[in-house]
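This is the structure I want to talk about, given as structure tokens.
Excluded from the complex is one protein chain; the other protein chains are retained at their positions.
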Amino acid sequence: MTVGVCYFPEHWDESTWEGAVERMAEAGIETVRLGEFAWGRLEPAREEFDFAWLDTVLDLLADHDREALLCTPTATPPKWLVDERPSVRRVAEDGTVEGYGSRREYCFNSTAYRAETERVVSRLAERYANRDVVVGWQIDNEYGCHGTVRCYCDECAEAFRTFLREHYDDAATLNEAWGTAFWSQQYDSIDAVEPPRPTPSAHHPSLLLDYARFASRSVVKYNALQAALLREANDGWTLTHNTMGQFEELDLHALGETVDFLSWDSYPTGFVQTREDEPATVDELRAGDPDELALNHALCRGATTEPFWVMEQQPGDINWSPTNPQPGEGAMSLWALHATGHGADTVVYFRWRACSQGQEQYHSGLLNHAGQPDRGYDDATVAADDIRALPSLPQPEASVAVLHDYENAWALREQPHAPDFHYWTHLRTYFDALQARGVTVDIRHPADSLDGYDAAVAPTLYLVSDGRADHLESYVRDGGTLLLTVRAGFKTPHNRVHETPRPGPLRSLVGATVTEHETIPDTVDTTVHYRGESYDYRTWGEWLESEGARIVGTYPDGAGSGSAAITIHEVGEGAVTYVGVWPERRLADTVCTDLLSRAGVPHRDEPLPDGVRVAQRGDHCFVTNFTSDRVRVDRLSGDPVVGRTPLGGYDYLVGRGDATELGVAATDLPD
Amino acid sequence: MTVGVCYFPEHWDESTWEGAVERMAEAGIETVRLGEFAWGRLEPAREEFDFAWLDTVLDLLADHDREALLCTPTATPPKWLVDERPSVRRVAEDGTVEGYGSRREYCFNSTAYRAETERVVSRLAERYANRDVVVGWQIDNEYGCHGTVRCYCDECAEAFRTFLREHYDDAATLNEAWGTAFWSQQYDSIDAVEPPRPTPSAHHPSLLLDYARFASRSVVKYNALQAALLREANDGWTLTHNTMGQFEELDLHALGETVDFLSWDSYPTGFVQTREDEPATVDELRAGDPDELALNHALCRGATTEPFWVMEQQPGDINWSPTNPQPGEGAMSLWALHATGHGADTVVYFRWRACSQGQEQYHSGLLNHAGQPDRGYDDATVAADDIRALPSLPQPEASVAVLHDYENAWALREQPHAPDFHYWTHLRTYFDALQARGVTVDIRHPADSLDGYDAAVAPTLYLVSDGRADHLESYVRDGGTLLLTVRAGFKTPHNRVHETPRPGPLRSLVGATVTEHETIPDTVDTTVHYRGESYDYRTWGEWLESEGARIVGTYPDGAGSGSAAITIHEVGEGAVTYVGVWPERRLADTVCTDLLSRAGVPHRDEPLPDGVRVAQRGDHCFVTNFTSDRVRVDRLSGDPVVGRTPLGGYDYLVGRGDATELGVAATDLPD
Partner (left out) sequence: MTVGVCYFPEHWDESTWEGAVERMAEAGIETVRLGEFAWGRLEPAREEFDFAWLDTVLDLLADHDREALLCTPTATPPKWLVDERPSVRRVAEDGTVEGYGSRREYCFNSTAYRAETERVVSRLAERYANRDVVVGWQIDNEYGCHGTVRCYCDECAEAFRTFLREHYDDAATLNEAWGTAFWSQQYDSIDAVEPPRPTPSAHHPSLLLDYARFASRSVVKYNALQAALLREANDGWTLTHNTMGQFEELDLHALGETVDFLSWDSYPTGFVQTREDEPATVDELRAGDPDELALNHALCRGATTEPFWVMEQQPGDINWSPTNPQPGEGAMSLWALHATGHGADTVVYFRWRACSQGQEQYHSGLLNHAGQPDRGYDDATVAADDIRALPSLPQPEASVAVLHDYENAWALREQPHAPDFHYWTHLRTYFDALQARGVTVDIRHPADSLDGYDAAVAPTLYLVSDGRADHLESYVRDGGTLLLTVRAGFKTPHNRVHETPRPGPLRSLVGATVTEHETIPDTVDTTVHYRGESYDYRTWGEWLESEGARIVGTYPDGAGSGSAAITIHEVGEGAVTYVGVWPERRLADTVCTDLLSRAGVPHRDEPLPDGVRVAQRGDHCFVTNFTSDRVRVDRLSGDPVVGRTPLGGYDYLVGRGDATELGVAATDLPD
């Protein structure tokens, strides 16, 4: 568990390098990420490689006993390359060919770009295969940033057809699987299928889903191409890719299979301003939303067996969110400790020094443009010290799994059926409720083994085959406690609707059918009764009819008056809760708490205060305060290992204890 | 007066067909629409026609004594056709050529598409010319859906020039008619004129209006092409096209001349969410807006002499509106009876069974995806029973005409002069006021004979020639009572401004001139005095000076303080009211009531409650309740023929009586 930094020596005069590395060492920074976006510096003209500058910096790092994580520079092809091989350029949905001048202009299926990638990666791998200071590689950078996962060029069109041929025997099979009789969309050959380019109305949902799969797989294959070359050069290297927060076009489960660990880029004060839900509170503008971060930590943690990293940790104010406030005092160390509490092995600050040139001039660094320590420098030093003060800790152990499949997000994005039906926001309703109860949660794919999980929560398990239904039924029958929600089982994996009563293959498991659904504008009041209490719900409601399940929620009024809304069905040793509404927060808390109790999962008696969260690694608890209030912590075993109680605003402590039992409360009392 | 259903056997296994037809018969469904969008199934490869499936279904319908209305499948060309003849594709205003993958990808002026259309329609017509079960055809589907009336391809460019040559002798005539001296827009030849493609600022309004005319006429000509082929095969067939609600790019008056009757597709809960005015109330989300439906009924009813149909009646929840609530209990039968009250001959539910495949998966049917009766099935059965219980009734008879010309809508769309000046919303201000007073209204073209109408209301009669002014003046002189509103007579039919005092050719008729107009943001309070009372107005105000007319409305304050706002001018045996503001609802009611009284048109003493409406066919009244309140009906002659009083929420009754005299009131009393 260490702290690192992203360093771009190529942006600064050589004379500054040694001082920089010395200063990093002083600050307690162990790992330095290098070489990202540096293709233009590494190969200023075709086959004229210049490694000297990088060699020098690596020497300096080795001299100062630091580790280097190198990056392949493929996110930014140099101008000469794009000019020589214009076919590398991505084509947008509307046919616009990417011009040059930012990054990620390339197509993942471009033959030319794949060849160029092989060329440069091989040369770099070969060059550094024997440098001990290089512990591994970040491959490319933030796949899909700026909406670039999906390309619509002719090479992609051909690759898409190849993809389809791998999944469907012939056009007849495809026609049947998709259901192309609708609107005369039959294909007489797979050769005739095209990417979803502009057309008067919506594209066929089955084609759209397969295009989403194809595009994600194209990225994964591109990543695998690079990984193979690097492993060939040195199979001791650890490989990763730095993903983006809650980005949905790329399947991280699949990407995880091509690397040793996943990392992600954490910008808490930006994320809260771009989420598809409520505006950010002042505390969120200053420190972000801990559950949003926790979800991304869990996504990465679940995707590989090696511990994840935060590859870019916000170092101060940033450049890209709608407004760019200064983080709260201490927030930059809070984030590092929060990540560590959720299992991060290394937290790498982005970037060492604010850059005087180019598109990210307004992004702060640990040093400012003038090279002076900025707010982040102080915080990073504190974080490095505090993390060093911790013993070696095991990864978080979860007894609850939240089931997540990117394919559901892709399918729902195309047919949300309401302007505010957003996959992640709905998932967060349940995830956040669990966080507030102090429960450690893993994110798992619904096809994964659920052995060892006492409870599983599956928000909008939308695409469901018989096999997947069987898998879940076995889990429940063997004693598992499962929560299913709206839209579960509506579709086949080909994005057709099941022609059996809803929830399709899950019907017998749920012990109820969904007779109707509706979406509702937020101007309409909507109420559900659950176990004697009245709650609001939002966006989506289903009318249920029990076929054996116990009815625990009903509609007291409105168009569905008297219908069931929430049911529980005992199956074998376990039970399934079906929630036919998008619950308000209080209802989500109650439903989740009931689920945890039924599953015997320890959880806190009351929800934690907003913005205050706990995490457990082994016998150590991390208490993190994302608010400006002071927070008193009781019932630790002994003194805190790091920090003290009460916590100040944007503060944290680590100590021995049980996250579900600690006393944690905002306080006005003096220290 | 019957009920029908849209059936897509090609989406389901052949084994289900017989059961489906049996069930339709049980439900009382008389008419089945078939074949829409089925080109891909009918001709899976060029000239390899497969009629067997359709033959089978027609046999089943004949066996069960049902009627079939077939559809030409031209709204959805198969992929092989578009690939073979790429010139069929529509080109958007910005030059984007339509990709493949939804529907309506074609250009109405494509030589290739017209040839393909002739080919397939001829084959279908020939095949079914002698099948008695086939009573007629729906030609294509929803022309203009997804904004596809106007195409900007080179074939359209040439066809536009041909259109212009038919209307203008030469470039000099066109230059004079349009007024191209402005901004050097003169043409030295009609060959030089182009469609209105992207340009830095707005296009010339006269060109835009002619392009709108040309595009509408292109659709009408395309429809006539199909109609001629069908009539040639069997001149006993009844022909129609299913238009969309309040769609303005296509002139339904002109389209009506190419078919036997018009039909339209009625989705009440969707329309209220997409109108350009106020958000929908909860009752409207559940049942729609009866006046919006009535206007579309009247539009279709007025366009042909044969009675209109509702070709697609919403069967439950739908897929395409922003949110998709469940209709209120009973709404699906309410809509059918409301349509019948306004003269619909047949109300066809869309669709039989919810479709498991393609873009409309989230659209309900009378049966659900699993083939079970859904809410709409029950309602459709009730509607079929109730309609069967009625005697044969004459069409509604109106003594008031609302004058409507698509060309005014087209011209105003391009120069609204205020963000909220919307042609239809303004027309609805008057139309709704008349509906609330229980008055039967026809929609007529301003060039139509007005014989037999005691009053005529002409909202924004914008483009006015001397001939049209004379026509209206004759109407008034002979005793007609006419209401003119803002922007009347401002433009020539070429969309130039008249160079005479406003309202141009209508000046002597109105007996007043418009000295100024202004548009006003809704943040500014605006008041007008009318006959001693104070009212608000919105969006548009004109300052009038009497030249003989009586001033009945004035501005008490604001920039136009003291000017006249509303005038009445007696001319010959009749009178003209000119309303120089966009009135609030109460003022529209008062102005219309005064007009009706002057014209001797019977009307209700008080406006009907919101959402409750009456319609008259012969001596039968239809009372329809689009609200969740109960409604008591008094003063019927005898017991209701259908329904009972008080009406429940979303309920109706039919009985003998006079729609302007019935007692109709919301009630809290017990039944």
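When the chains are written out, they are named A and B in that same order, and each has its own residue count from 1.
Quick note on the criterion: a contact is a pair of C-beta atoms (placed from the backbone, for glycine too) under 8 Å apart; a residue touches a chain by one contact, two chains touch by 3 or more.
Note that the coordinates shown come from a computational prediction; the quantities given were computed from them, not determined experimentally.
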Answer key for B:33, B:66, B:103 or B:204 versus the chain not shown reads B:204
In the complete assembly, which of A:286, A:468 or A:517 touches the absent chain?
A:286
The one of A:326, A:449, A:534 or A:637 in touch with the missing chain is A:326
Among B:48, B:65, B:94 or B:235, contact with the omitted chain is made only by B:94
Mind pulling the subunit A residues that touch the left-out chain?
8, 10-11, 37-41, 44-45, 73, 76-80, 83, 90, 92, 96, 98-105, 145-148, 273, 279-280, 282, 285-286, 316-317, 319, 322-329, 354-362, 368-372, 374-375
Of the residues in subunit B, which ones touch the absent chain?
94-95, 178-188, 192, 194, 196-207, 415, 417-419, 496-502, 515-521, 523-524, 543, 559-560
